[in-house]
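What follows is a set of notes on a single structure, which appears directly below.
All protein chains but one are shown in place.
Per-chain residue numbering starts at 1, and chain names A and B are given in the order in which the chains are listed.
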Amino acid sequence: MSRVVRIAAGLVVAAAAVALVLVLPYWLSDARAAEFARAGCFFIAILGLNLLTGYTGQISLGHGALMAVGAYTTAILTANHGFRDLWTIPLAGLVAMGAGFLLGLPARRLSGLYLALATFAFAVAMPALLKRFSGLTGGSQGINLFDKALSRSTGALGPVHVLGRTVATNDFLYYLTWGIGLVLAAAAWVLVRGRVGRAFRAVRDSEVAAASSGINTGFYKMLAFGISGFYAGVGGSLFVLVSNWFVSPTTFAFDKSLLLVVGAVVGGLGSLAGVALGALFIEFVPSWAGNVSNAPGAPSVFFGAAIVLVMILLPSGLGGVLRKLTEPLTTRLYTR
Amino acid sequence: MPLLELRGVTARYGPLQALRGIDLSVGEGEIVAVLGANGAGKTTTLRAISATVKTSGEVVFAGERLSGRPEAVARAGIGHVPEGRGTFAQLSVEENLRLGAHVRRDRAGVRADYDRALERFPILAERRRQAAGTLSGGEQQQLALARALMQRPRLLLLDEPSLGLAPRVVVDFFRVVAELNEQEGLSVLVVEQNASLALASSSRAYVLEVGRIAVTGTSAELQRHESVRRSYLGY
Partner (left out) sequence: MVVAADWAGVAQQVVAGLSSGGTYATLAVALVLIYRATGVVNFAQGELAMFSTFVAWTLTQHGFSYWPAFALTVAASFGGGIVLERVVIRPVERASVLTVAIVTIGLFFVVNGAAFWIWSPQVKSMPNAFSTRPIRIAGVAFSISDLGIIGVSLLAVLLLWFFFRFTKLGLAMRAAALNPESSRLTGIRVSWMIALGWGLATALGAVAGLMAAPPLGSFDQNFMQPILLYAFAGAVLGGIDSALGAVVGSLALGVFLNLLGTYVSWVGTDLRQAAALAVILGVLLVRPAGLFGEALVRRV
């Protein structure tokens, strides 16, 4: 009985989420839609990070750098090689997936603090690497997609014609990011419930026990890094397309990696609703903080205070609250 | 008035109810045993006394209700030797002993007790500069007891002292406890799975089953008790 109820509840929630995404732009101003579009990019990247940290228990302070890999892939292919911008999105994901696998190589032997430091080093080194290979990446100048005659769907200055309808530019970008986001969220949901997801959770809960049960922990760790890399790459690629149409080595400096981890934990690991809340948190709270006071350093203070407050009041994150509300339904199973 | 009294004590781990209203007492100078199978709630009983688990009900020691903080329990005069010894493996034997006296202020008394501990447990004297983790199981058990004694407690809580130890070592251990009880009037509450040994070393006992007291009486009575014999003594 309860299983049917749970599945039905899940479907209702999923339908509600899709409906919300479809309908939201009607209430949003143009500028807000652009902000939500950016939040959508973070949503996708944090989805991936959640798979890695929440489900596989591997910490990464380097996902901003993986976003950069995706961003640069899109930028280079679109600006320098005339690819249609939308087709570069999956390609960016794949390239970042490869980078993720590479990052996952040392991860097999490291854990906890050491893994955090290794990924931290990766994140801090990325801007320097990008500057060094200036032939490919445009060095410190970055790559500007605006002033090139490009075959593109995004970055249009007027309304966009899609599927026979006319949509405002920023609304289109919003639908692009959140649409892809929902699809990828569904994919993550399926993954988590399958064999791979169970292996991930086994690695998270006890590597030793997992290994003794015949699970190739090294493989699954690398897989988690690779998959989350794909998500980060897509997120980075979309980020370039929906904001500024410009990428430079400092676009994804270490602060982005930090922001992603903050978003993942503040949102609440292990819950899809939490991922969305986390993405919205890191997109909107810094700008709200800036609105409160523009004095140098003030926005930082408010943003940091918001992070600390959320963690103190809701240690399992924003999404954790939702889970706590539904918990009483399931604990009946355990009492004697 | 008994030294220690538990009245209607309950305890839970999340949704799991481990103790369902326990009434228990330890008189001054008594050795009392708590028996029961795995999961009956024996360790939880001791944890309820030293306030390392959330409880409701009353725990009264020397006439005063104990507050819910473990540090205060130690200060009140209760020494707890936890399951698995709980020694500080990376610290030396000497440092472990010094830590036992943390709640005491009388430096001279601590010094005297330290020397006595080394006398009573010569193996500790021999290994006093070694890291506690390098001692054998039996030696660590002695260290754990010595550390609790450094506190000069009025009541000693022992959690499954026989766990993982050779029978000979366990017998020696209980002999030392009996001596302490006779010579210095130390009251003891011992939780044990080894029922026959526990009953032989104590004057009274309780049998816990699924978080409740099933049987209680003097140890002699329980040794003859039909169902106790069948379930816990094996004959």
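What we mean here is this: contacts are C-beta pairs under 8 Å (C-beta built on N, C-alpha and C of every residue); 3 or more make two chains touch, one makes a residue touch a chain.
Small disclaimer: the values here were computed from a predicted structure and weren't measured.
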Just name the one of A:Gly135, A:Gly214 or A:Pro296 that touches the chain not displayed here. A:Pro296
Going by the contact rule already stated, which one of A:Leu117, A:Leu136 or A:Val190 would touch the omitted chain in the full complex? A:Leu117
Kindly note down the residues of chain B that lie in touch with the hidden chain. 50, 52, 70-71, 74-75, 79-80, 82, 86-91, 95, 98-100, 102-103, 147, 151
On chain A, what residues meet the omitted chain? 53, 59, 106, 109-110, 113-114, 116-118, 120-122, 124-125, 128, 208, 258, 261-262, 265-266, 269, 295-308, 311-312, 315-316
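One rule holds in what follows: only the chains that are shown with their structure count from here on.
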On a C-alpha centroid basis, what's the spacing between chain A and chain B, in Å? 52
